[in-house]
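Note sheet for the following structure.
One protein chain is absent from this view; the other protein chains keep their places.
Each chain carries a letter (A and B) given by its place in the written order, and its residues are counted from 1.
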Amino acid sequence: MSAEEFEPNIVAFLCNWCSYAGADLAGTSRTQYLPNVKIIRVMCSGRVNPLFLVNALQQGADGVLISGCHPGDCHYMEGNYYARRRYTLMHKLLEHVGVDPGRVNMSWVSASEGAKFKDVVEDTVTKAKEAGPMEQFRRRRINW
Amino acid sequence: MVDESKLREKAAEVLAREDVRRLIGWKRGTYGFEAAPCVIKDASEAEALIFDPTCVQNPASFITLEEKKPVPRGQEADTRKIAVMVKGCDSRAIVQQLVEKAYDRDHVIVLGIPCLGVIDRRKAAALFGDVASQVSAKVDAEKVAVDVGGDVKTVDRKDILMDKCLRCRYPNPLVYDELLADEVEKWAGDEFADVGEFEGQSPEEKWAFWEEQFSKCIRCYSCRNVCPMCYCVECVVTKLQPQWTRRATDISENTVYHIQRAWHLAGRCIECMECQRVCPVDIPIMTLNRKLTRDVKEMFEYEPGVDVEAQPLLASYNPQDPEDFIM
Partner (left out) sequence: MGDYKFAKTKLAEVIGAMSDYQVVAPVESGEVVRFAVVDDPAKVTLEFSNTNVPPKELMFPETETLFRFRLGGTDLEPEVPDAAARRAVFGIRPCDAMAYTIVEKLYNWDFPDPYFNNRREATTLVGYACAEPCANCFCPSLGGGPGSEKGLDSIAFDLGDTMYLKTLTDKGEELVKALGGVLESAGEAEARAAAKQVEEAEGKIRRSIDTEGIAEHLPELYGHPFWEQFSDRCLSCGICTFLCPTCHCFDIQDESEGLDARRARMWDTCMFSEYSLHASGHNPRPTRKERTCNRVSHKYSFFPTNFDAIACVGCGRCINYCPVNIDLLDILEKSKQADAKEAQDA
């Protein structure tokens, strides 16, 4: 499969209060973002267990994205701060195991940043395209 | 070096106390370079206790391994203390368990033993082969004297001691009620050179390495069970609803298991290296743990298991945490 044909699957975990609303704003303002992204709404980026990322990559995602409120803006005051620490370490760990760092992404997108959401998705898709299809520990790889 | 007769005397004295239920220490193993961790309940058994460089196991693991059975109606739970002997690295496990409030400080009596290093069984096998008779050893700042059935050989420290000992930053216990010998002088620092070297590889090279290593894994969960920090009553890898990792052993599930295991030790691993030591198929597990240890230290200026008053790393935050790779 050449890089042009390959359309990566992106799983995005968006927080209810900012990023999901940001994605919604992108939609209502007719800003088209790439359809590769599959959105899962969570109440807070702090709810995202980093193992979600690993399991997404294992089960079909070529790239993952966590997005939450900007630091200081968390609806729950501090959820995104915790998320940031966790994401940072999981990112480093996956990189150490040999997962292309471009597959694992995090962003801050507020409810008013529809345009930024579009850019973030574009970036994530570009990086996942560069990394190519996720094969390493994909379950489908296993010949039952 | 600790005086063994003093160690036994102290152990017997502690066990004789009414508020002490059991003591965890080491005794001579049944063959070769083995020592056996032992749990003794009576002062008369203290005679068997030893401490020398064969005592690699981390006794702190056994505090949390003990099952808590439901207390029958009308009876009261046994709340007597547990006494535990620890080396420098083992004591960090106790500190971290206290940080995480696994038990109260009152619950344990810590008998600290300053340590100059312990023997790596794999390195010993390369030097001495398969040894059947019981081995004892002595270590000082330069050499290790190994006594194989009366035949004493002197070996260079780096050829026989565990890697963790060669870069040990905490040879003296960090938490204790009583120290059983004089403190020793620290001899090394840790530059995490091995982590830096591994990181220099491309993602393809790294994965090629781990693919070979993880595919060997038989998922005996020894690395998890021996870990003093893995003390959850119910572990995420054995949960069936939801099932995070399948029980099947293949490269996919094995990789996810190892990522999960390393991840759950982020900011908690106290580098006792037990996980790597016990692995029956020689997976270099510490390579994952040390990467996180180094990053935690650099990015968050945090070191687990050194300060009883510290907050657990992932249950705290600093608004100024690094975030340059966040979009």
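The rule is short, and it goes like this: contacts are C-beta pairs under 8 Å (C-beta built on N, C-alpha and C of every residue); 3 or more make two chains touch, one makes a residue touch a chain.
Not measured: the values here are computed from a predicted model.
**Q** Write down which of B:A188, B:C232 or B:A248 is the residue touching the left-out chain.
**A** B:A248
**Q** For a quick check of understanding: of B:V2, B:L15 or B:A35, which residue touches the chain that isn't displayed?
**A** Only one listed residue reaches the unshown chain, and that is B:A35.
**Q** One chain isn't shown here. Among B:A188, B:C220 or B:A315, which residue touches it?
**A** The single option touching the absent chain is B:C220.
**Q** Considering the whole complex, not just the chains shown, which residues of subunit B touch the missing one?
**A** Against the missing chain, subunit B presents residues 29-32, 34-39, 57, 61-62, 65-67, 69, 130-132, 212-213, 216, 218-222, 224-226, 238, 246-250, 274, 277-278, 280-283.
Keep in mind that, in the parts below, only the chains that are shown with their structure count from here on.
**Q** Compute the distance, rounded to whole Å, between the mean C-alpha positions of subunit A and subunit B.
**A** Here subunit A and subunit B have centroids separated by 36 Å.
**Q** So in the complex, the part of subunit B that touches subunit A is made up of which residues?
**A** The contact residues of subunit B facing subunit A are 198-199, 203-211, 236, 244, 248, 250-253, 255-256, 258-260, 262-263, 266-267, 287-288, 291-292, 295-296, 299-300, 313-315, 317-319, 321-323, 325-327.
**Q** Flag every residue of subunit A that touches subunit B in the complex, lowest number first.
**A** Touching subunit B from subunit A are residues 50-51, 54-55, 58, 71-72, 78, 81-82, 84-101, 105-108, 120, 123-124, 136-139, 141-142.
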